[in-house]
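Have a look at this one.
Note that one protein chain is taken out, while the other chains of the complex remain in position.
The letters A, B, C, D and E name the chains in turn, as written, and every chain counts its residues from 1.
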Amino acid sequence: MEVTLLIEATESAFKILEDARNHAAGIMDTTVELMAEESRVLRDKKCRAIFTGAQRRKTRFHNFMGTAIILFIFWSLLSGHFDLFHLVLGAVCSLAVSYLFHDLLFVNVRIGNLRTMAWRFLIYIPWLLGQILIANMHVAALVLRPKMPISPRIIRFKTKLETDISKVTLANSITLTPGTITIDIRGDEFYVHALSHMVADDLYGGEMEDRVAHIFMEGDHLYLQDALDAARIYETLGV
Amino acid sequence: MFESLLHHYNYWMFIGLMMIGFYAMMAKKNLIKKIIGMNIFQSAIILFFISTSVKGGGVTVPILEHPEGAQGGFVDVMKYANPLPHVLMLTAIVVMVATLGVALAVVMMIYKRYHTLEEDEIALIRRKQGLKC
Amino acid sequence: MIPTFNFILILFLFVCAIAAITIRDLLSAVLVLGAYSFFMCLLWAQMTAVDVAFTEASVSAGIGTVLFIGAVSRTERRSKD
Amino acid sequence: MIRESDDVIVRTVARLLMPFITLYALYVVMHGHYSPGGGFQGGVILAAGFILLVVTQGIDRVKRRMSQEKAIIFSSLGLLIYAGIGALCLILGGDYLDYGTLGRPLSVQRAEARSLGILGVEIGVALGVMAVMCAIFFAIFTPDQKNGRREQ
Amino acid sequence: MLGETSILIVIIPLISAALTPLVGLAREGLSYLCTITALTLSTLASVHTLFRVLTEGTVHYGLGGWPPPFGIELVVDPLNGMMLVLVSAVGLIVAVYSYRGVEQELTGRMVYFYTLYLLQVTGFLGILITGDLFNLYVFLEIASLAGYALIAVGEDGAPMACFRYIVMGTVGACFYLLGVGYIYISTGSLNMADVHLLMKGLYDSKVIATAIAFILTGLAIKMALFPLHVWLPDAYTKAPSAASALIAPLMTKISIYVMIRILFSVFGISLFVELFPLNRIMVWAGFAAICGGAVMALAQTDFKRMLCYILVAEVGYMIGGLGLANAIAIRGAILHILNDAVMTAGLFTVAGIIMHRMKSHRLADFEGLFQKMPFTMSAFVVCALSMIGVPPTCGFFSKWYLIHGAILARQWPFVAALLGSSLINGILFFRVIEVGYVFQFSTPAHTHAGEGMNRMEEAPLSMLIPTVGIAVAIILIGFYNQAIVKHIIDFALPKL
Partner (left out) sequence: MKTLSLISTIIAGAFLIYGSMDMPHWGDPYSPASTHVSPYYLRNSLKDTATPNVVTSVLADYRGYDTLGETTVIFTAGMGCLLLLKKRRKK
């Protein structure tokens, strides 16, 4: 009886010890794992920080060069003197200006898609001209009719466009088409003055908006601004 | 008399504008109005100088065309307007805007002190505070 | 010289000058003065003084009006005369 | 204090136009020989560009590009460029502002040297005018509001 | 051609004015040193130029290497050579003097002050040295603009006074410009010598008559001739002491110089004497200015304001002297330009010192000043005696010439005005001396106030030395006036 008791006691004691050892080993393991995890995360963060920093520098350089090239083209259009002296002058001027203002021309531009955007924008312009022509005729028909059946109204609609530049493009396109004028943009709401309900219906149809969205490739979410924001957050964390 | 009117009306235009400006400078009580008058006055004088530079009959701006062609030395003077008053008036315009800047700065100092821009009200405030104006 | 155009410009000039010194709202007066400068600039361009017209357009009608607006907005808008 | 404009259209269009305005101003300065324009006009357009930026973006974000101190430095620099080119002519043995004497060190013709001298002078004028216009604008638009209230 | 010093007179202050803000951003005190250095160099250059003019005759300097009617020309003859030395020397002395006053009155704005100070002197020198009518306008505007800014930072009420000055000054400058335009349209030239030659055939033209009228009216506004003087007393009273010590003596004198130059070198003496009754008008204007200035000065209770009205009266001396149109009177007028600039500078520096110590410039605060600042007040007494016209000082001699000329021209009212004005000056200054000297013994309160009240409170040396220097200069000019008249002014006289 006593022996069995003793044996049981010893067994249980051993079991307890075993448990304790197992626990300890588990804890040790998780600790190691955790540490490994942390160092991995750290390393990862560092990598990302380096990556975004480099990315930022790269995009800044791209912005700089892009601005300079556009400005140089502008200069050549203005100048009309193509001797060496004036070309060098123009190059110096456009580099200086783009050094000062390289961050103004391309904000919120998606990385790497500048060329597509420019191409799509060029295609958009003839379509807009066509729209302007149609709207012109419509308005002319309206006002030339003796009764002048205009019904001026202010309409408000929500837009799905996200960036400033696309909103402004849309607003200016609306203003350019006769019969409609953008009054204000508040957040994502457009306030537009329309001359008749037909133009207003055109706007509600949203074709122009879709096209503008198409130009600026709204929908994906990898904006340069986001990348820059992430980089800024990393910087403030001090990693 | 009519002859003279026909030939001099452009000079008289500037005199009219100058009188408007001069009157505003003297008679208006508001300081900004005085400065507006000053601006009109000065630009009327500039108008006079520019009218002295005009040559009747198909003259162009004093930018010589065909730099290579004119290298030979002959430039038809009667084809171009007189450049000298233009130069003088460029200077005068800049002087005008400089005066405008200083005058506005002084006006803002005055407003900071008295919180009004009317000359008579300022005089009233100063008298109330027992200061000579 | 196109005398009619000249006359119209001068008429506008006089209207603007008189309006600029009689309007009681200073901001409007200043803007009318900007218009005056611009008509002056057109008149000079018509008198073949392009450089002066350019300067007037940028200096008087541009910066001058901006400075005026600044001063008026920082002080007060109404005037007694 | 001028804050950022709350209108998206104005803000964005001003941002997009700004480099072009500046470049146009520089074009006006550099092509004063061939077309209307020159130092004053170009300088004033430059200043107008900065003023547009201040009005639309708020004064704080423009401080990096143009501030009161920079305006002072540039204005005296502009005058120094002008007076310095004149003094250079004096040192090179001509009369004051006789750009023809610059021809020898630059190894160009006298007339060309005068043309270059005019260009240099115009750049100085443009710099000075730009800086001074900005300085006057800053001085008029941003007086000390706090002190003004305390004085009352 | 660095040996050509005439251009350096203007250029050195100009370049230093552009350098001063850059230097001042680094350290504020450096702007003061920059100013002093520039003005010293400029003074040396102008002295050198004056000696050259006296030995070799009139100096011409074509800027940019262009021949005169086409380019701008600098001309230095004995008259403006003397004026150049005068202006740059007064500018230097006042600059040395100004440091303490600026430190006290314009804390934190010293850099801008000295920049504008240099620009002001540049404007003055540019007006004096140029030989071109339009260039004169440009430099007149530089001087005026710098003057507006320097005046407007003064004590309470200065901005309003300055605004009035801006309005009047702009009218003056624009009238001048209008006159130049009328000259230009009838002669086609802007160079003074060239215009003078072309003017010969145009004396009966209405355009020229209008041009004279407008130029003279414009300059009369700038020099504060009597009915047009309303801007002056307020502006100069309220300006900071350093600024008023610079501008008050020089601005009016320079306008008078310009008037002499326009009347004698551009329009010509025959136009002045024979064709118009201009000299009569000028004598009567001078008479009115002397009477008006003297009477107004009697009514003042403020020292600086009193000086301003005396200044208005002094302008009358010179205008009347020119209008008398005989050699002796014009000699007196030109000598009086020199004397008056020095005397007024002395008086305004004294006013500045008193402002610095007592924080006030009312006459009532002058009590007991002789005991507190003996050197300052003795300098003041010298200036005052010169203003009155007591023999060893320089003021006597110019007044002597003026009275002599007036008697020769039989302008008895003008003689009476000159004598009466001397008398009134005597009353005015003896009143000041009485307040400063006599009252300290008569009022017992002060003797009881004891040592604290009557302690020596002499001005700091940087202010005192220039003031005493000016006083010494007044006496020296008095002693050497014969030499000045013989070697400089007699060459400057127009051929009558």
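Operating definition for what follows: a contact is a pair of C-beta atoms (placed from the backbone, for glycine too) under 8 Å apart; a residue touches a chain by one contact, two chains touch by 3 or more.
It should be emphasised that the depicted structure is a prediction, and the values quoted were computed from it without experimental measurement.
Asker: Even though one chain is hidden, which residues of subunit B still touch it in the full complex?
Answerer: 4, 7-12, 15-16, 18-19, 22-23, 26-27, 51-57, 59, 62-65, 67, 70-71, 73, 75, 77-78, 80, 82-88, 90-91, 94-95, 97-99, 101-102, 105-106, 108-109
Asker: Determine and list the subunit D residues touching the chain excluded from the picture.
Answerer: Counting over the whole complex, subunit D touches the hidden chain at residues 32-36, 38-40, 68, 71-72, 75-76, 78-79, 82-83, 86, 96-97, 99, 109-112, 114-115, 117-118, 121-122, 124-125, 128-129, 131-133, 135-136, 139-140, 143-144, 147, 150-151.
Asker: Counting contacts across the full complex, list the positions on subunit E that touch the omitted chain.
Answerer: Interface with the chain not displayed, on the subunit E side: 14, 17-18, 21, 63-64, 66, 69-72, 107-109, 112-113, 115-116, 119, 122-123, 126, 132, 134-135, 138-139, 141-142, 145-146, 148-150, 152-153, 178, 182, 184-190, 198, 205-207, 209-211, 213-214.
Here, only the chains that are shown with their structure count from here on.
Asker: Which one of the chains is farthest from subunit A, going by Cα centres?
Answerer: E
Asker: Out of every possible chain pairing, name the one holding the most C-beta contact pairs.
Answerer: Ranked by contacting C-beta pairs, first place goes to B-C.
Asker: Taking each chain's centre as its mean C-alpha position, how far apart are subunit A and subunit B in Å?
Answerer: 50
Asker: What is the distance, in whole Å, between the centres of subunit B and subunit E, each centre taken as the mean of its C-alpha atoms?
Answerer: Using C-alpha averages as centres, the distance is 28 Å.
Asker: Just give me the whole-number Å value for how far the CA centre of subunit C lies from that of subunit D.
Answerer: Inter-chain centre distance comes to 24 Å.
Asker: Of all the residues in subunit B, which ones touch at least 2 other chains?
Answerer: Answer for subunit B, listing residues that touch two or more other chains: 61, 63, 85, 90, 93-94, 101, 104-105, 107-108.
Asker: Touching two or more other chains, which residues of subunit D qualify?
Answerer: 34, 36, 38, 40, 136, 140, 143
Asker: Please name which positions on subunit B make contact with subunit D in the complex.
Answerer: Within the complex, subunit B touches subunit D at residues 61, 63, 90, 93-94, 101, 104-105, 108, 112.
Asker: Along subunit B, where are the residues that touch subunit C in the complex?
Answerer: So the residues of subunit B in touch with subunit C come to 10, 13, 16-17, 20-21, 23-24, 28-30, 32-33, 35-37, 39-40, 43, 46-47, 50-51, 53-54, 56, 59-63, 81, 85-86, 89-90, 93-94, 96-97, 100-101, 104, 107-108, 111, 116-118.
Asker: Which positions of subunit A touch subunit D when the two form their complex?
Answerer: For subunit A paired with subunit D, touching residues are 67, 70-71, 74-75, 78-79, 81, 86, 89, 93-94, 96-98, 100-101, 104-105, 107, 164-165, 167-168, 171-172, 182, 184-185.
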